[in-house]
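The structure's right below; bear with me while I get my questions together.
Left out: one protein chain. Kept in place: all the others.
Note that the chains take the letters A and B in the order they are written out, and that residue 1 is the start of every chain.
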Amino acid sequence: MKIKTPSKLEKILAAGHLAVTSECGPPRGSDPEAIVEKAQLIKDHVDAINITDNQTSMTRMCSLAACIRLKMLGLEPVLQMVTRDRNRIALQSDILGAASFDINNILCLSGDHQSFGDCAKGQNVHDIDSMQLIQTVRQMRDEGKFLGGDEIKRPPQMFVGAAANPFADPYEVRVPRLAKKIAAGVEFIQTQCIYNMGKFEQWMHEAHDRGLTEKAYIMAGLTPMKSVGMARYMKNRVPGMDVPDEVVKRLADTPKEKQAAEGIKMCVEQIQRLKEVKGLAGFHVMAIEWEEKVPGIVEEAGLYPRPQVD
Amino acid sequence: MIVADKKPIDEIIGQIKDYKNILILGCNECVTVCEAGGKKEVGVLASTLRMHAAKEGNDIKIDEKTLERQCDPEYVEEIRDSVDQYDCIVSLACGVGVQFTAETYHGTPVYPGVNTCFMGATEKRGLWVERCQGCGQCILATTGGICPVARCAKRLFNGPCGGSTTGKCEISKETDCAWQLIVDRMKSLNTMDEFEKLSPIKDWSTDRAGGPRKVVREDVQQ
Partner (left out) sequence: MRLTYPSNIRIIRVPCTGKVDVLHIMRAFEKGADGVCAIGCLEGDCHFNSGNLRARKRIEQVQEILQNIGLEPERAHMYNLSSAEGPLFAKYATEFTEKIKELGPNPVRVKNKQQAA
């Protein structure tokens, strides 16, 4: 695939390296150190850092400001942007704001429903959906035009990503929906956390067969389990999450004080296994409020040191 | 139809506490069908308010009337001769009826006796469900006859989000995933190849977003 933006993530992927990204959730406050500290923990072990956009609809420092903090440190942020909270004016405006700081990666999402968060009584926007946000960024970048048709002076140079969840229902549209996102113009995909390896491999196989892995870089999403309690919570409470019984059992059979280490070990094993999957372009390691474990996972999985590109 | 639900009695009591002569005004259309504001509900509310007033030692007079519709001028006019007897009206019509009555009788306070909820259908008695949000540009032709605007919590136009689980929406196990329904229906209509067509960015100017709306039909105007 041809390089279209100054994004470091794109260059690494285009060079054929297995890319590694991670994510940081901004703080529920205005202290910039909170995000800087998290980023410092992982910066040498990942190629880019996603900054979540009010994930699970809990109000937090905005993704854009946190991305700017990272950019000021010379790091490579991925601006996550949900269509839940902004109409097309705000989305385009924030994209330009990010572009003004040369933030070169964006992840287009619809966002968790607001009923999960601290403003359950609030409105949601959903003026456009995640698919249409992909189209919007591509239009702004490639045609240099706003949705309204006017010309953009200094268009954004963003590598456009989106999420995919191979585990949600109905399964039969999961590959077609990926194809649809690619048709909309997505260039990289970070998947939902994978625990059901067989199902993920099946989905990747189908995507590969359809030639989709040639059209977008697909990165496998991984979240290490901290405890059996977390595994049970993910299994039973988090919508669209597929945690097989054997994952829960393996942690349950591990003494409590060793469960965290076992969770890390399982994550590393997953990466080793997934390296063999045809068409897979990299890993997105989401260690939720556990960023300090990312370097160890990356090293154990043989993904360190990270490649240098210019 | 327009589906409404009863307002808590406390709230209605609070609204009318300063009035002596009150008209409870029902509507014989949608709110009758959804059992929130028809003749029977007018009777029960009037009875409840009279008993409450008697218990509190308040001397009030409550009359009951149910109009054929409160959203058409000729029916709302039917109370013209008697409206001055009342200090206020509690309308059990939908929000449209409440406003039409209020606009017609400027000098009389009109209070809503129901919460107007949505445009929906009777799935079974006692269970009314939303089906339409009146966005002004119907897209049902492309979504298998099931509306993602009204029935998807994120009104997605291009397929189910990652929260769809065993046919249910991420917001609640009681809520069907609209896109699961659309996919099921497309499959039975053999139109699944339509699924991968990208839905264009919607023009919301015909929706609430465009400001108060009108349908003007000069061909039928007099």
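Everything below uses one rule, namely that a contact is a pair of C-beta atoms (placed from the backbone, for glycine too) under 8 Å apart; a residue touches a chain by one contact, two chains touch by 3 or more.
Everything numeric here is computed off the predicted structure, so don't read it as measured data.
Peer 1: Which chains here touch the chain that is missing from view?
Peer 2: Looking at the complete complex, the unshown chain comes into contact with B.
Peer 1: Just to verify: which one of B:52, B:131 or B:168 makes contact with the chain not shown?
Peer 2: B:52
Peer 1: Using the document's contact rule, name the residues of subunit B that touch the chain not shown here.
Peer 2: 8-10, 13, 40, 43-44, 47-48, 50-52, 54-55, 57, 59
Here, only the chains that are shown with their structure count from here on.
Peer 1: Quick one: which bits of subunit A touch subunit B in the complex? Just the residue numbers, please.
Peer 2: The contact residues of subunit A facing subunit B are 83-84, 88, 110-113, 115-116, 124, 126-132, 135-136, 147, 163-165, 167-170, 172-173, 176-177, 179-180, 183-184, 192, 239-240.
Peer 1: Residue numbers of subunit B touching subunit A in their complex, please.
Peer 2: Contacts found on subunit B: 153-167, 170-171, 177, 179-180, 183-184, 195-196, 198-199, 201-202, 204.
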